[in-house]
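For this view, one protein chain was removed and the others were kept in their places.
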Amino acid sequence: MSDPHLDGNALAGPLREIFAVDVTSATSRCAACGQTGAVANLHVYPNAPGLVARCPGCEEVVLRMVRTPDAAWLDLRGAVSLRIPI
Amino acid sequence: MARAAIPGRLTWRVGKLAEARAETPTARTLVLDVPGWPGHLAGQHVDVRLTAEDGYSTQRSYSIATPADGDRVELTIQAVPDGEVSPYLTEVLSPGDPLELRGPVGGWFVWRPTGVDPVLLVAGGSGVVPLMAIVRARRAAGSRVPFRLIYSVRTPGDVYYADELRRRARDDAGLDVTFAYTRAVPDGWPHPPRRIGVADVNTNGWPPALTPDCFVCGPTGFVETVADILVALGHDPRRVRTERFGPTGG
Partner (left out) sequence: MLRVGIVSPGFRGRPRSSGPELPPGQYLTEDFPVLSAGPTPRVPMDRWEFVITTETSREHRWTWADLMALPSETPTVDIHCVTKWSKLGTTWRGVSLDTLMSDVDTAADYAFVHSYGGYTTNLPLADLLDGQAWVAYEYDGDGLAPAHGGPARLLVPHLYLWKSAKWVRGIQLRFDDEPGFWETAGYHDYGDPWREQRYQGD
């Protein structure tokens, strides 16, 4: 089993501060290996200076989020695309 | 220093503890009144924020234990040894005290009563909380969708909602509840305590041919073991939804 981690459900609250819709049920495509799946299924490592979500297939970083006092930094370079159901 | 809320984005709200109920010697259900609560789907969770006098603050996520019910939101908290937040929520927070929370959040691990496929719920320890919300939502909606809950727990004394589950298994038509005990079994149990395995899921779950929606919740190791079993048994991975709880958020 991989190191202790949570999953993308843990991103729901922080992402909901930025977006008006739930993003955890969106489908992401990993930029490194192409695997697709729900954001809720990403491996999330929350014990860090920010939230890091990795591909369950290849463990490369798909999404990162840092919350500063007056901003949220969202880095999605590890995702080719996000398909968000509306 | 409240910042103007941006419409559509979620911000923190303050609820008040109305009452608390012991579920086990170490777990407590908090009944919160949250004015203006927008409602929620069964399976969703909230983020809870605690702030000390000196401004230090910390957050944890907790699943909502009940279906939408006006301003009422219930959370079941497990006291974690040497935890930072759970001892406060299970021992210090008192009726009338405020509690800051953000939610509801989570759109993946949810069940809507409009679903028609059978549902399999597999709970590991405190992972039963969102699944109980789903069981209660089914009843509240008058749904007849066939449900099976497999609840893995260390000992009979660790079971949350024990009386209610007994009652529902008897009275909610179409709901079956089975237990898997990992450390100590009740008298007369057919086998010694053991970790949940293929046999439990195969015998007490739904056959893949019925294309059930599966919800698995608990610690990461438990969730991955059960999800692997379900897929190995032939369930469509897209129909298996998982939610991992921290090893110990505290």
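Letters A and B name the chains as they come in the text, with residue numbers starting at 1 for each one.
Here, a residue touches a chain if its C-beta (ideal position, glycine included) is under 8 Å from a C-beta of that chain, and two chains touch if they have at least 3 such contacts.
Being a predicted model, the structure only gives us computed values, none of them experimental.
Every shown chain touched by the omitted chain in the complete complex is listed here: A, B. Among B:Y62, B:Y88, B:F179 or B:F245, only B:Y88 touches the chain left out of the display. If you put the missing chain back, the residues of chain A touching it would be 2-3, 5, 45, 47-50, 52, 54, 59-61, 64-66, 68-69, 71, 73, 75. The chain not displayed touches chain B at residues 1, 12, 14, 49-58, 84, 88, 92-94, 97-100.
Everything that follows uses one rule, which is that only the chains that are shown with their structure count from here on.
By the touch criterion given at the top, residues 1, 4-10, 12-13, 16-22, 24-25, 38-41, 46 of chain A touch chain B in their complex.
The touching residues of chain B, counted against chain A in their complex, run 7-11, 45-47, 61, 102-103, 105-109, 220-221, 224, 241-247.
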